[in-house]
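Note that this is a trimmed complex: some chains were dropped, and none of the rest were shifted.
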Amino acid sequence: MVERILEEVKKRLSTQGAAEVQPPLKKEEVKKEAVVMSVSGLTEFVGTAIGDTVGLVIANVDRGLHEKMGLDKKYRSIGIIGARTGAGPQLMAVDEAVKATNSEVVTVELPRDTKGGAGHGSLIIVAAEDVSDARRAVEVALKELDRTFGDVYGCDAGHLEFQYTARASYCLNKAFGAPLGKAFGIIVGAPAAIGVLMADTALKTASVDVVTYGSPTHGNSYTNEVVLTITGDSGAVRQAIISAREVGLKVMRAMGQNPVSSTKPYI
Amino acid sequence: MVERILEEVKKRLSTQGAAEVQPPLKKEEVKKEAVVMSVSGLTEFVGTAIGDTVGLVIANVDRGLHEKMGLDKKYRSIGIIGARTGAGPQLMAVDEAVKATNSEVVTVELPRDTKGGAGHGSLIIVAAEDVSDARRAVEVALKELDRTFGDVYGCDAGHLEFQYTARASYCLNKAFGAPLGKAFGIIVGAPAAIGVLMADTALKTASVDVVTYGSPTHGNSYTNEVVLTITGDSGAVRQAIISAREVGLKVMRAMGQNPVSSTKPYI
């Protein structure tokens, strides 16, 4: 009994990375999905990714819908990235996608979701003049998600999330007003109380500028999160995030929780 | 005692509107519930139905509450239909109820709910001059729910929902501004990305008019849904819905999901 406790404690204290947490897909499931895809022959479907993320394209958006969605007339094609779980990971992923492709972020909407969790889901629409550009943007975004979920730490009581980029682009600018081309970071704590403490820690650690401070009823979609976004010197932004992460994980553990990375930490 | 229980059960099954549409209860549960009912003697309770829907009536609304709820003075009695899961099914059901009874829809409120799912719950209040009319409206609505849940397709990643009526009435008019007496359809996809694609498909399929286009932060209660409502020629509305359903189910399956009807498809 005592042995088991000590083992658990040791294991817990030594390994925090936790790559094993990746929602394991059985090989069979992957195959099944592939088969279904070939059967469906649905040209609009691009793929899926972690967080119940789905990527879709529409080559020629219906004129009536085009108007309802408030799209610019020059764009015929759109790419759609939507997820039940996660806003930050998808926003970072699409930010990379618009850097890498000839596309533009047109709308960002963040529902209250995470399937009973404390946070957001996401609906991000990118537009392009050509469908192949829209599709490429969605592909790049879906590929990035494995990485951008790396510093999302979930547990029963809530979650912590950290995102970092050395150079913010148009998606982060659209969503948060991030200065283009500058280092940018996102710090999320849920329940929101933890986010307040992490925000304080981040701002005390390094000289960074606050871009946004979101709380449940101010800037969030009634999520139980505090979301701090910061910009500044890249080293300072990273350091602020790392300190916030350290304190956030400590609080979670003090609550008796075991927060683990959704994939593999990248910051 | 056993006799009384069985009698109560029989009575309840034969006379109460909602009995057929209740989620299957074990016999033991039915007995227990029936006993409680006879003990409670709660005249306000009308019944329950799928989606944790509950139907209630108040014969004489308290004057202070009457004012807080913004009810018209001519109505003393109200019927209340509330649910954890579902907005469309309840709205369609109440639409039939107000067609069939001497009652009026006074408020429609759609919380963010579905018990950890991606969508809405509902709170719909109908008013009548006489309590028997209010009760009858609630009974009709509860009875309709088994049908109107028929094209609600749930799975782990989200849900799809389709509703159709050949003749929209006052509830759909109140909730969406549906033209009275015209064919009307609702198309819902969650996560919202799927709803965008279904909306595009619907509008390309048939010549219909968009009544509303709701997305997570525009017109929805921060649900992870896109909700398209359409009107027009009844054949066109049906065809648009059927095409959207086909593409929605394909995307869900391509995601590795197995969406299934909550009861039995009706469109």
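Per-chain numbering from 1; labels A and B assigned in written order.
Simple rule for what comes next: a contact is a pair of C-beta atoms (placed from the backbone, for glycine too) under 8 Å apart; a residue touches a chain by one contact, two chains touch by 3 or more.
The structure displayed is predicted, hence computed values, not measured ones.
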item: With 2 copies placed, total copies in this complex; value: 3
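Following the convention adopted for this analysis, only the chains that are shown with their structure count from here on.
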item: Subunit A-subunit B separation of Cα centroids, rounded to whole Å; value: 33
item: Subunit B residues within the subunit A interface of the complex; value: 112, 115-118, 156-158, 190-194, 196-197, 199-200, 203-204, 210, 213, 215-218, 220, 222-226, 247, 250-251, 253-256
item: Of all residues in subunit A, those that touch subunit B in their complex; value: 29, 32-33, 36-37, 40, 42, 44-45, 48, 52, 54-56, 58, 61-62, 64-65, 68-69, 78, 80-84, 109-113, 115-116, 121, 123, 125, 221-222
